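Note that one protein chain of the assembly has been removed; the remaining protein chains are unaltered in position.
As written, the chain order gives the labels A, B and C, with residue 1 at the start of each chain.
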Amino acid sequence: MDAMMRDAMSKDMMSMEGMPEIDMAVMQACMDACAACEQACVVCSVQMMDGQMMDCAPACMNCADMCNTMMRAMMRMQGMTPASLMSMLDACIAMCQTCMDMCMPHADMSAVCKMCADSCRACMDACMAMKNAMSMA
Amino acid sequence: MDAMMRDAMSKDMMSMEGMPEIDMAVMQACMDACAACEQACVVCSVQMMDGQMMDCAPACMNCADMCNTMMRAMMRMQGMTPASLMSMLDACIAMCQTCMDMCMPHADMSAVCKMCADSCRACMDACMAMKNAMSMA
Amino acid sequence: MDAMMRDAMSKDMMSMEGMPEIDMAVMQACMDACAACEQACVVCSVQMMDGQMMDCAPACMNCADMCNTMMRAMMRMQGMTPASLMSMLDACIAMCQTCMDMCMPHADMSAVCKMCADSCRACMDACMAMKNAMSMA
Partner (left out) sequence: MDAMMRDAMSKDMMSMEGMPEIDMAVMQACMDACAACEQACVVCSVQMMDGQMMDCAPACMNCADMCNTMMRAMMRMQGMTPASLMSMLDACIAMCQTCMDMCMPHADMSAVCKMCADSCRACMDACMAMKNAMSMA
């Protein structure tokens, strides 16, 4: 996400009633982590091991969809409230946790699962940072 | 959703560890409510009033994406845990609440906003019924 | 899709420059076929056979995403041109064809793959009917 996009969103957020002023660097990092996690999950959901798809695939697909929905919601903050944003962040964290728990046991034999689990962990951390930024605001 | 699809999902759910046995009629009703809410929100997000788009549009787009993600997650229960499902249902309820609160003030002047708000209410109720079904299981 | 939603879309379509007047019954049938195909594909993409996911899964996921995108585009015709609509219909037909070709060989052993292939065929037919309706308009 480049600076112009961030600035465009920042201006719009200022005008929302009731929304605490969020550190844009934290939010940008969260959107980037969601985008990266979606991509890793999509790739992981179709990888083959010994000619078979892996059992983490359904969790990866669910996580990919949630990360995309989370990213878009942060780009459309005019349609969020503090309560709905917190609830979405909790759900995104839960989906990343579920996906990571499914991929981690494969990490030793699959570099893709390791990449996916790492992306899930990074996305969880970024979502928690967003929650902290909102709580402090 | 037809009977064959429901039966296919039901069989797969039986094999998941730790997932309570969920009443498939309640889950089917929730998936149908999510699908209907996504459609209503997409239509509402682009409607014009006096030559202008309406200010509920961002909330409608966010709600549409979340309802689709929620529906898909229930169709891929192999990739869910009881905790992540509960968290997703909470987030879907929060997004429907936010969208309904934005559309309801337009309900008198826009039949589409009224339809969208009604769909959000129905989706919230269906998600709460899912939460209850899981809590009791 | 209920009558109110269809009427809301119909009114908006009238105001688009250059868009031929499309038979709303044909378009409604196409949106419904896309929605049904997305659902069948999502369920099919995670089914297990002898403890393994099936090799049609990636095609099913791609088809599910395209059918959802196609359905939404028809609900947001203010953002379409006749040329882009035709091109999207061609792509949706191609993805349904690809998914059907992957699922059909499994139809004898999997009721879900049969359901998915049937949904793809129905969606292709509905998209072709849309193309014909536009060509004649």
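Going forward, a residue touches a chain if its C-beta (ideal position, glycine included) is under 8 Å from a C-beta of that chain, and two chains touch if they have at least 3 such contacts.
Predicted model, so just to flag it, every value in this text is computed and none were measured.
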Self-check item: Where the missing chain makes contact, among the chains that are shown
Solution: A, B, C
Quiz item: Which of C:5, C:33, C:46 or C:102 sits in contact with the chain that's absent?
Solution: C:102
Quiz item: Which listed residue, A:43, A:104 or A:128, touches the chain dropped from view?
Solution: A:43
Quiz item: From the list C:35, C:73, C:116 or C:133, which touches the chain that is not on show?
Solution: C:73
Quiz item: Since one chain has been left out of the picture, which residues of chain B touch it in the full complex?
Solution: 45-46, 52-55, 57-58, 61
Self-check item: Touch list for chain A against the chain that is not drawn
Solution: 1-2, 4-5, 8-9, 12, 15, 31, 35, 39-40, 42-43, 45-48, 64, 68, 71-72, 75-76, 78-79, 111-112, 115
Quiz prompt | Where the unshown chain meets chain C, residue by residue | solution = 55-63, 65-66, 68-69, 72-73, 76-81, 83-84, 87-88, 90-91, 93-95, 97-99, 101-102
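Everything below uses one rule, namely that only the chains that are shown with their structure count from here on.
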Exercise. Let me have the rounded angstrom distance from the C-alpha centre of chain B over to the C-alpha centre of chain C, please.
Key: 21
Self-check item: Separation of chain A from chain C, taking each centre as the mean of its C-alpha atoms, in whole Å
Solution: 28
Quiz item: Which residue numbers or ranges of chain B touch two or more of the other chains?
Solution: 68, 72, 76, 78-79
